[in-house]
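The complex appears here without one of its protein chains, the remainder shown in place.
For chain A:
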Amino acid sequence: MAVQTVASTTPADDSGEAPFGPAAALSCRECGTRYPLSPVFACQECFGPLEVAYDLPLGDPEGLRRRIEAGPANIWRYAPLLPVPADVTGKQNLNPGWTKLVKADNLARELGITGGLYVKDDSGNPTHSFKDRVVAIALEAARTFGLTTLSCSSTGNLAGAVGAAAARAGFRSCVFIPHDLEQGKVVMAAVYGGELVAIEGSYDDVNRFCSELIGDPIGEGWGFVNVNLRPYYGEGSKTLAYEIAEQLGWRLPDNLVIPIASGSQLTKIDKGLQELIKLGLVEDKPYKIYGAQAEGCSPVSAAYKAGHDVVRPVKPDTIAKSLAIGNPADGPYVLDIARRTGGAVEDVDDEQIVDAIKLLARTEGIFAETAGGVTVGVLRKLIETGQLDPAAETVVLNTGDGLKTLDAVSETTGPTATIRPTVAAFREAGLA
């Protein structure tokens, strides 16, 4: 199909500055049709996903690096590479990012990794998951488009991130979750005072509902961060790639292990790494991207292992609810990236997830939510099965805080002993 551009205009703000910074247009990832920057998400020609295309600041990597390094300790240090205005730091936003890259020597020793291991710990974001990154970008797009209600379909973390960002920015929020989420995530989504609606169904049912709501007059003026603002929202995940490279001293690791829910995060991290190479901010070298799923919701892993390039949806059944998307929108692209980079897609069962949560906590003092258990568990499995080279440098993502998914470990963790407050009792319990 010939690449075409659908005519319209891109909004300009009152100052005359580009409200989307270096972003030039939306482009269909399937057929290349270009659209003006607007709150649309699917291609009119082929239904393919739209993503932000840029006029990147090429030609002066040293100057760009200095500008980034002089920026704030949050994602806005990368504003020259994001669809946001240059004065974004002056807006009411949660300012997420610049989370710790933890050198995980103890975990590396346990897993037999000799090439170096890092945990990118995104539990340090304002609402304790990586979702603050994507919501921050979507919020700025909503502001530019004049939308007044911030919304989403969510497996929990996103609902909290949207509720908090909306509260901070003075937007109304109305978020939708499956009815059976973990208590911690429900509370974290509700506490910010917006509307929280539990839907009787799975995440995929919630997602479908939101897709239909946006086509209804009710949805006018609404910014569904992961539906009609999805092209902008997704770009927030690129900042994980930028931070990892910058925190490593402006270089790329050999391997990255990334969780897969919809697959958006993994595809955008790859996009971010490619941009860094193109901009000359890092040396061009090979890297491998590994995707991690829970066995109870592993449609991408199943497709990878079967050699397929399409993903057959499944009905999720796993404790890793933040990854429980049975019909992952970006699944086909995850397969492309894993194969292109020489990585893989693997899955672990619920018991392995819990073991991995405890392993990370015990070795590095990081309490991950179930998604972090999935990535660490998959990392262990990749090494055991010879799919990941332990002599190579690896970064594994923890995308959320274990306090949100206490249920996953509460049955198998607790006091070592309950005793009377005496030294004798302590001794009798065999703890002296």
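The rule is simple: a residue touches a chain if its C-beta (ideal position, glycine included) is under 8 Å from a C-beta of that chain, and two chains touch if they have at least 3 such contacts; residues count from 1.
The definition used in the following text is that contacts and distances are computed from a predicted model.
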Listed names "Sulfur carrier protein CysO", "DprA winged helix domain-containing protein", "ABC transporter substrate-binding protein" or "3-methyl-2-oxobutanoate dehydrogenase (2-methylpropanoyl-transferring)", with the criterion being the UniProt name of the chain not displayed: "Sulfur carrier protein CysO"
Touch with the omitted chain, as defined above, among A:Ile75, A:Ala261, A:Ile289 or A:Leu397: A:Ala261
Options A:Ser27, A:Asn226 or A:Thr370, residue touching the unrepresented chain: A:Asn226
Option from A:Thr99, A:Ser129, A:Asn327 or A:Thr370 whose C-beta touches the chain left out: A:Asn327
Identified contact with the non-displayed chain, of A:Gln44, A:Gln92 or A:Thr114: A:Gln44
Chain not shown, touching residues in chain A: 30, 40-50, 153, 203-204, 207-208, 210-212, 214-216, 224, 226-227, 230, 261-265, 310, 312-313, 325, 327-330, 332
